[in-house]
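Shown here: the complex without one of its protein chains, the others still in place.
Chain naming follows the written order as A and B, and within any one chain the residues start at number 1.
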Amino acid sequence: MIPAPRLKLAGITKRFGDLVANDDITLELRAGEVLALLGENGAGKSTLVSILFGHYVADGGTVEVDGRVLPPGQPKSALAAGIGMVHQHFTLADNLSVLDNVMLGTEPLWRPSSRRRAARAALLATAARFGLGVDPDARVGDLSVGERQRVEILKALTRGARILILDEPTAVLTPQESLSLFATLKQLVAQGMAIVFISHKLDEVMAVSDRIVVLRAGKLVATQATEQADKDQLAEAMVGRAVPPVARERGLDVDLAAPAARIVCALHRAGVRGAGRNPALVDVSLQLRAGEVLAIAGVAGNGQRALADLLCGLLALDSGTLEVLGRSLPARPRSWIDAGVARIPEDRQAVGSIGELTLWENAVLERYHSRRFSRWGLLRSARARDHARRLVEQYDVRGAGRDGLDAPARTLSGGNLQKLILGRALSGVRYRDQGPQLIIAHQPTWGLDVGAVADLQRRLLDACARGAGVLLISEDLDEILTLADRIAVMSRGRLSAARPREAWRLADLGAAMAGLPGAAASAAAPVDTHHAA
Amino acid sequence: MFTGPGRAMSVDTLDLLAGMPFWVAVLRIATPLILGTLGVLLCERAGVLNLGIEGIMVAGAFAGWLTVYQGGGLWTGVLVAALTGAAFGLLHGWLTVSLALSQHVSGLGITLLASSLASYAYRVSFPKVESPPTIRPFADMSAWLPLPILNQQTALTLLALLLVPALGWLLYRTPLGLALRMVGENPDAVEGQGLSVAGLRIGAVVAGSALMGVAGAFLTLAAFDAFYFNMVNGRGWVCVALVVFASWRPGKALLGALLFAFFDALQLRLQQAGAGLVGIDVPYQVYLMLPYAMAIVALVVVARRAAYPQGLMKPWRKGER
Partner (left out) sequence: MRLEARAQTPAWMWLAAPALALAFTLALSALLVAWAGAPVGRAYALLLEGGFGSRFAWAETLTRATPLILTGLAVAVAFRARLFNIGGEGQLYAGALAAVAVGGLHGGSAFAVPTGVLFVAMMLAACAAGALLLLVPALLKSHLGVDEVVTTLLLNFIVLLLVSAMLDGPMKDPAAMGWPQSVAIADALQLDKLLPKSRVHTGLVIALVMAALLSVLLRQTTFGLEIRAVGANARAAAFAGLPVRAVIWKVALLSGALAGLAGAVEVAGRAGYVTLDMSPGYGYSGIVIAMLAALNPLGVVVAAVFVAGMLVGADSMSRAVTVPTYIADVIVAVSLIAMLVATMLAQYRVRWR
């Protein structure tokens, strides 16, 4: 007899204004089963599980746990029904301890005194049972990303979750840590847990799940048992159309051009102290030439932010040297902009643009003080709008609505905003037709749908073909393998030697990302196979 | 060496500090500061800046005093002051938590509203009076408390002192306190554990504002015996500064309040003694400036190391993740 499904979603629909995030979705989950929710960014996976957990109220449909309908919009009822969620962006308080974070909400609020000792014992017992080691008294802000995820999982387990939802859990883990997570999941499943695993990575989904459900543009488009699943079919279901893969044309043969290709960016034994106990960057060396793409791979939190800030002019070196386009620049963004460095920041809404300002103001935000856009302190808004108009056309920035250039930047979708930022970076006044000589791109395609990703990557490659050197910092290995000429790996603040893409095997990359010995460790002198003659 | 008037002055100052009346004054001056600072602390720990304190203290002072003037008991007056504070706190909570308006703007608006309402109500109740009508304030505790200095204080001071460890216990030893601290650090974490962010934040603001109301009532029911315009005179703002100085901890809040009261009492005594510091004739206004200047200095000194509750002043909208 087939056991009744532990979880059942029937006809879930959710709209945000005009956008239909979930369209009549129905699915089931059984005990002891891992169900993968597969879909690209924006397909509606996070929305669906947020509804399941009670963060959102669905516009239509019901959620049933063990045959009983859950009252919508209350995380309390979801928790009581045994649903636990490990969020993509951890819901932890950095200033408090692990024990505090886990204990929250587990005791009735009116109890006059917390029973901390019992809670601590329970936490350690649960941690031991599933192999998730933690220190209950550690301050969460001091933990590594992998450790914080463990705390998130423990939060759910200590509340007796019987259905566990994991939202893109491997986004922040090294390949080895991911394997460790999968092992934990297998243990949980063996003990009767039902798991919903959200991901956009096909390989992982094939490795860990029993059944796969594919979402696309809010609709459920495919359901398959993993054993019978075909990767290509699933990929097509995810995307819905054939997207021509971005081909890395080796137009510029870097070897032959070596004597002529100048070094546009050179770091030698750079060190940055950073805020926490550990230094942010240690002994980092790299050389980037015009016309090549050098990718920095690595899992989040290993120093990429410090490296990006350093190379965007936001941070100063504590040791070592940095030369950009042949000279050293002070840690003032304006100097970098004036020197002609194109920078694409990681966070397009908090750092890359100002939501309240209009499109055209954002378009000239880096160069409003130049003679072209201002005179005697007055803005030459006609010229600025002209420039913005050309940028919007050239980079296909859409979605401004009736106000056009005067619409506030926050009305743009992620993809269009990124196109605007890219356009701004690549078409600074200085370059005219030539284009920038150095492009720093930090996670440029994060959170974009496949079409936008391909478009952006193509534009980066075009700029490269016109002679720019591109430093790409990315956590997406697929992107790195698509775009890079050479790859270096960042781990714990150190940078490995940069080797040509062909020289890396996936296992080596994973090992380097995890900082394991045996991978090409950071060398004292920069190892560069393209030495000047 | 020290001879002449300079020496006499410093000896006088020492006598001053050694004398009991001085420390009695310090504790009395500190009481509204302790209550007000604990009130702000409660609000800010939950993530809400409450700049309404200055107005709430005025309103509490008036409401408590009016209750007693109309024939109510002193503790009834305190209760009414607390409820008045709580009411304004509820408004502030609704504006900043439910409507997610700017906490600065809402707080300042509430200060204006509360103080103007109190002034209006006072003038309506007493249209033409030469000197403000008085009531019989709290008596000191010498009748039943043997401890020195403390027995010269009113019961409200004892309440304030007891609230310090009580609030400490609440924040660090109870589930409610943990939830309050969490909601000030990461409201998403609180929602994810099934608790109500709005409920906790508004509750904290209401409770904190009630304390602020009581702080105001102390002025009319214990320190003085009538309601004057401008009686709060910036004490509410000082409490906001003291919370930062106290790193949002009740024990340090007590310390900060006592320190501030020490300087305030000192300048009062120095003024009364008519003496200058080390013999220089200083206008009395300089003494009055000292406590405020001290508060600013304290803020500057502590600012670098301030461990703000991470959710403070960030509006949180449910469903916007």
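Just so it is clear, a contact is a pair of C-beta atoms (placed from the backbone, for glycine too) under 8 Å apart; a residue touches a chain by one contact, two chains touch by 3 or more.
Nothing here was measured: the structure is a model prediction, and the numbers come from that model.
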* Which residue, A:48, A:312 or A:439, contacts the hidden chain when the whole complex is considered? -> A:312
* Structure fact -> Touching the hidden chain, out of B:108, B:141 or B:226, is B:108
* Asked: Can you name the residues of chain B that touch the chain not displayed here?
  -> 51, 91, 95, 98-101, 104-106, 108-110, 112-113, 115-117, 119-120, 123-124, 127, 233-234, 237-238, 240-241, 244, 283, 285-286, 288-289, 292-293, 295-296, 299-300, 303-304, 306, 317-319
* Structure fact -> Touching the unshown chain, chain A contributes residues 17-18, 57, 73, 312, 314, 332-334, 336-337, 343, 345, 350-357, 361, 365-366, 368-369, 374, 377-379, 381
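Everything below uses one rule, namely that only the chains that are shown with their structure count from here on.
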* For chain A and chain B, let me know how many angstrom lie between their CA-based centres, rounded off. => 46
* Residues of chain B touching chain A in their complex? -> 173-176, 178-179, 181-182, 185-186, 188-195, 307, 309-310, 319, 321
* Asked: Considering the complex alone, what residue numbers of chain A touch chain B?
  -> 50, 53-56, 74-80, 85, 87, 89, 91-96, 100-101, 103-114, 155
